[in-house]
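All protein chains but one are shown at their positions in the complex.
Showing subunit A:
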Amino acid sequence: MSGQTVPADFSGHMLDLDEDEDLDVFTKNTSLADGSPMPNSPSSMVNQYRLEEDEEDQQGAFTKDVFVSVDNPESHVTAIETFIMYRVVTKTTRSEFDSSEYDVRRRYQDFLWLRSRLEENHPTLIVHPLPEKFVMKGMVERFNDDFIETRRKALHRFLNKISEHPILSYSQHFKVFLTAQDLASQRKQGPGFLSRMGETVRAVANSVRGLRSRPEEFSTMHDYMENFSNKISSVDKVAQRIIKEQREYLDELKQYSPTYSQWAESEQDLAEPLKAVASCVERCSKETEEQVEHLSEVLVPTLHEYVLCAETVKAVMRRRDNIQAEFEAKNEALMSRKVDQEALQEEVDALGDRVELANNALRGDWSRWQGSLRTDLRSAFISAAEKNVEYYEKCLAVWESFLMSQREESSEQKGEDAS
């Protein structure tokens, strides 16, 4: 891509970048469609989403210009604790950033901090989930290689999802996370534990009161999310069960080859085909192993991520409900009493704006999220299916070559008998 012209169709380009984990190839490209950095005033936020809704392609308005990668996990030992530090590399063309490249080290806690800030500042946006703190079954060792690698990939996806988000990618906290050499000191500033407490209390209080009436679009959303959450959890469980069964199958399969080899040792004429079968079975074992690895590295992480996403979205919807409930409560108060009407009116108006904001934010992010879901799940399932086809094709080739070798053997024998 040359020059500063905006390509007509972003979406295909975007998908390529999504799948390119290494992000070695990138273009320094255009900024936001309207050419200006994203201000934080509510009205322009609304305008932003109006613009997006006009586009058919929800990703079309936003071109990715922050490229992040997470790699190089290293064990970090202090007097008190041991933890893993990940290298986070950022390449960007945005003017808000002082430099175009950054290289910092972050630990899991730092990611947690970032995410909670983002959620706090944008309560009704869908902030991609982080990998879980602990894994219940299977993993015991926190510093197990597979566990670290799985986590690294998930952290990488997390940051990429943020950087692709038209609003979240402009968050100040995100910038600090990507750029600050010493994050610890930065983390101490800003709203902390107490304010989060306050919000939770308000939320609980409002939810006790209950929602008068949820707008239909959000009811539909709510019902869908309940069902989707169930289904995606089931699919995740099925996939994990398949891996378990596949691994047990592999364990038994591995005993086949040595048995055939052992048999070959007692035989003369039969030794050759027996050895050939032993080698075939062994190759098929290897293919099976690869296939299981693929499942656990590609399909399951994606499924699991969307299980977590579903919870996130449900939480977002609850927060939206709470905002509406708060507004309704105050509004009711306003309607019933004649006292302090002016003051209350202002408060109610502000809350009303807040509701509209929240609804728009969620609405916009919802369609974005749905598109993302469809893309991610589709590609994960396709990848799994392709791998299975490849697996069976390879095994097929193994056995066909065995048959060919036997055909050669028999025609040799025929030649011998004839002579």
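What we mean here is this: a contact is a pair of C-beta atoms (placed from the backbone, for glycine too) under 8 Å apart; a residue touches a chain by one contact, two chains touch by 3 or more; residues count from 1.
The rule is short, and it goes like this: contacts and distances are computed from a predicted model.
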- Which name from "Histidine-containing phosphotransfer protein", "Wiskott-Aldrich syndrome protein family member", "Sorting nexin-4-like" or "Two-component response regulator" does UniProt give the chain that's left off? "Sorting nexin-4-like"
- Looking at A:L112, A:A184, A:M335 or A:A385, which residue reaches the missing chain? A:A385
- Item | Among A:L253, A:V298 or A:A315, residue touching the chain not depicted | A:L253
- Item | Where the missing chain touches subunit A, by residue | 224, 227-228, 231-232, 234-235, 238, 241-242, 245-246, 248-249, 251-253, 255-256, 259-260, 262-263, 266-267, 269-270, 273-274, 277, 280, 284, 374, 377-378, 381-382, 385-386, 388-389, 391-393, 395-396, 399-400, 402-404, 406-407, 410, 413-414, 417
